[in-house]
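All protein chains of the complex are present and in place, except for one that has been dropped.
By letter and in written order, the chains are A and B; residue numbering begins at 1 in each of them.
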């Protein structure tokens, strides 16, 4: 009734920033030459960070586009990883168990997210409650992974073989470099597909969910269905990333689903930029790389610095580094008609 | 001939208080029908029951001769009943064109037809030049038009407009009135308008229903209503 609430929600940001294409190609070029320039260790470790990046992307499409925050992405990642581990443990599937692992990882993540999402969104559960429930989902997954040790190896975790990259039995594509480019390819393709999807009508409706749910309902959209679909897709991407991670890192443990790792994903995305798929991807890779080095040199303070950085980003830089670069770019470029 | 949209004995009680009681109302295609009344008369409650945002306590609603009393908001929107809210409800973070596009996706037709419809709607509501601006950067009046444009783009048959001229300059108000008349004449829409602005109502030259304390106290054209002593009482009583 009151006219006082006509204050505009200050969120004039689209789902993408100008210049993201150029930045994405630059990153791709960098990643293509990196293993040849930077050496074996990079070729070994970088794929894991790229998959963290893919995990972050799965959150960006929720948080940045739809406006839903999930603290449960790690659960889908872990479930995908265990799915890969279980598939690789079967010696005679009759076809390439690595690809079966990737498919079942994505399927498991997507299914769990879809069922959870449908269950909650159809009841119109509040955004804050959604965070709490997805957090609980991570904790449950971790506990199940610990307690079902005959399947998962419990606390000790589970060793996973490297997958055979050739789709047919007895292929000869192998080694760190091959796996590196396989991971890079998967991440790049998923990223590109997601960019395309978010620019499509479907993505536009998702952005509408973020901006104004009431208006969208009044236009005749079933927003619970859109949210469920988005969450299922996000879970599938996280599951795929987890499955590929398992075979890349050769090891899965319950902590992949834990509270700490769940939080990490949110922190990467907040710092990298929640409104940009590329921002999340780069944020995850940079922060994870920095974590790796700094937790070795200053283990005590690194997590603290990350916590403080997270808080500062939430207070001062809603769009993280991607937002800062985008604003910088706009200032340098001659103003377009806007 | 039967009305496009009709209510019979429609009522709504909040905790024992009747916000709407026994409202019989009907609107034909190709017409405007204004609902006026002092603050608290139950105008928005009435509109909310038609749009499905509130469930009636009594009475029935018919649309195209079908009973839609229990139909969900989404289903009503899909069948062509579209609502503009009291405070403009648009997608602030998206461009004007994308706002219209989201509505156009609900309508029928191929991709090309949709694009043509978006352009045509932008033209109709006078926001073609603003197509690439964020809705957050539009003026209040422009946002009102944008919301009406969305209802057009989704190819609604009945528009429910809650204070479409609120916060507009005199010029914008007149333009809005002309726009509504044009929509009725050219597209055959049925438009229900809630308004406080009496100049706007007079210029619309339409059928008027006056609500007071949730009940219909008068029906008629502007001059009849203006001459009705009960209506004068209600409005004067408010001012005293």
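Throughout what follows, a residue touches a chain if its C-beta (ideal position, glycine included) is under 8 Å from a C-beta of that chain, and two chains touch if they have at least 3 such contacts.
Throughout what follows, contacts and distances are computed from a predicted model.
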Problem set entry | Listed names "Bacillithiol biosynthesis deacetylase BshB2", "Sarcosine oxidase subunit delta", "ABC transporter permease" or "Acyl carrier protein", with the criterion being the UniProt name of the chain not displayed | "ABC transporter permease"
For this session: Sort by label and list the shown chains the missing chain touches.
Result: A
Exercise. Which one, A:42, A:111 or A:133, makes contact with the chain that was left out?
Worked result: A:133
Seminar exercise, completed: Sole touch to the unshown chain from A:30, A:290 or A:314: residue A:314
Exercise. Which residue numbers on subunit A touch the omitted chain?
Worked result: 69, 119-120, 123-129, 131-133, 135-136, 139-140, 143-144, 146-147, 259, 263, 266-267, 270, 300-301, 303-304, 306-308, 310-311, 314-315
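Operating definition for what follows: only the chains that are shown with their structure count from here on.
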Exercise. Contact residues on subunit B for subunit A in the complex?
Worked result: 44, 51, 73-75, 77-78, 82-83, 85-95, 98, 101-103, 105-106, 132-134, 136-137, 140, 150, 154, 166-167
For this session: Could you please specify the touching residues of subunit A with respect to subunit B in the complex?
Result: 1, 3, 5-6, 8-14, 201, 204-205, 207-208, 210-212, 214-222, 337-338
